[in-house]
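Part of the complex only, each chain left as placed.
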């Protein structure tokens, strides 16, 4: 089955990003396809390549970058939200791209499910 | 049965049913404003869009919002023009309104007042629910 | 339709308002701080038990364990992330976040 995922909160502050990651990982393990991940509002902060958390903590943007590249998951940083929060081509993780809300609409139309993680 | 559907109805059937659930108050967080942005973009696609205002989301429709003092844009006027964007239903939860001391005449725009019980089947029929 | 609730019912009204909208056949998944709604002996237990007459309530095991909750209301079904995925495969999702 094809799942779409929207994330509305950034890394570390709320659990939303962790929950989304764990959900996506389980979905892939169970053979589902992730049709796309749309990062909106503070969710765009998950895509910063400038992150350097302590070594004994999870590296949220790095593990997203690895997961989406390994599984070819189309991951979109909302351009307007990214501009407001300083996520640009200069500091976006590999595997993610910047685009607009039309992509969220298409994800809603094309995926069998769309699930939102936020606060 | 598929054979009995006339083309127009069949095309209606093919549309994705989106429901925006606006639960959050305006200004305290960006959620409703960003939800509104999604609605405006999505309206350009030929899909079915419904909006339900419930809980503190009903405050989004309060008349007379003046945001000059907090130095942010007033986006409430945009809710007023939503009906021109082909939104199928704009529902407002009656109990949320009453709990907050609001009347229908306090609202910026014409809406359909509903009880949550009436919404149960409606929610079940939706394809995609977007919470803001 | 699967309703997902991620807030503590002791601080926010999310679970209560979700219950106003949930139809009889729709399951609810408590996750993140939503799992606090599954705790036995709390002030919200009566509301949750009443709801369970009509709907199935799941709680995400990983979040229950993270919070050290060992005394849950009888009848709450624990699922892990794989079970969460199965529920989403079965139902569209109404995130009551």
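A, B and C label the chains in the order they appear, each numbered from 1.
Note that in this section a residue touches a chain if its C-beta (ideal position, glycine included) is under 8 Å from a C-beta of that chain, and two chains touch if they have at least 3 such contacts.
As the structure is a computational prediction, the values presented were derived from the model and not from experiment.
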* Counting across the entire structure file, list how many copies of each shown chain there are. => A x2, B x2, C x2
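Please note the rule applied: only the chains that are shown with their structure count from here on.
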* **Inter-centroid spacing, chain C versus chain B (mean Cα positions, whole Å)** => 25
* Among the residues of chain A, which are close enough to touch at least two other chains? -> 114, 116, 118
* To do: Could you list which residues of chain B touch at least two other chains?
  => 127-129, 131
* Interface residues, chain C side, partner chain A - complex -> 4, 6, 31-33, 62, 80-82, 84-86, 88-89, 92-93, 95, 97
* To do: Name, in rising order, each residue of chain A that touches chain C in their complex.
  => 1, 3, 15-16, 19, 22-23, 25-27, 29-30, 32, 113-119
* Structure fact -> So, in the complex, the side of chain B touching chain A is made of residues 16, 18, 30-31, 34, 37-38, 41-42, 44-45, 47, 127-131
